[in-house]
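A protein chain is absent from this complex, but the other protein chains hold their places.
Then we have chain A:
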Amino acid sequence: MRTVIFRTIAPYLSALMVLFSVFVLLRGHNAPGGGFIGGLIAASAFAIFGIACGVAAVRRAIIFHPMALSAFGLFIAGLSGLPSLFLRQPFMTSQWWYIHAFGVEIPLSTPLIFDIGVYFVVVGAISSIALALEERESD
């Protein structure tokens, strides 16, 4: 698969897909999308990059081990349920903060943090499987 065309295109394509995955993640609360789908898109970006340029390049690019990314996602998803403890509400009750910046209302919330956690769990889990499979093939 390491043709010149593919190798030239793949980095741009992957970068675009990661950007799009973040977009899908953030619009997920009110429109189709969310952490799971966003994570899948990002994981496929890493898979494409891995097919084109080798697994070592992907591992260098994402710096952390995919399983560690996954664990980080699990960690912040777990934390996102905790703020309601201090407001005497049950676990996982959503909290909203509305921030006004540059004349736009930006709604931030604990579900968003949870969704970002899901995003990382999916990215980490799927890309660690994909990278392991690709590595086996190239050996």
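Criterion: contacts are C-beta pairs under 8 Å (C-beta built on N, C-alpha and C of every residue); 3 or more make two chains touch, one makes a residue touch a chain; residues count from 1.
Everything below uses one rule, namely that contacts and distances are computed from a predicted model.
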*Leaving aside the chains on screen, match the unshown one to its UniProt name from "ATP synthase gamma chain", "Lipopolysaccharide export system ATP-binding protein LptB", "Na+/H+ antiporter subunit D" or "Amino acid ABC transporter permease".*
"Na+/H+ antiporter subunit D"
*Can you list where chain A touches the absent chain?*
29-31, 65, 67-68, 70-72, 74-75, 78-79, 81-82, 85, 88-94, 96, 98, 107
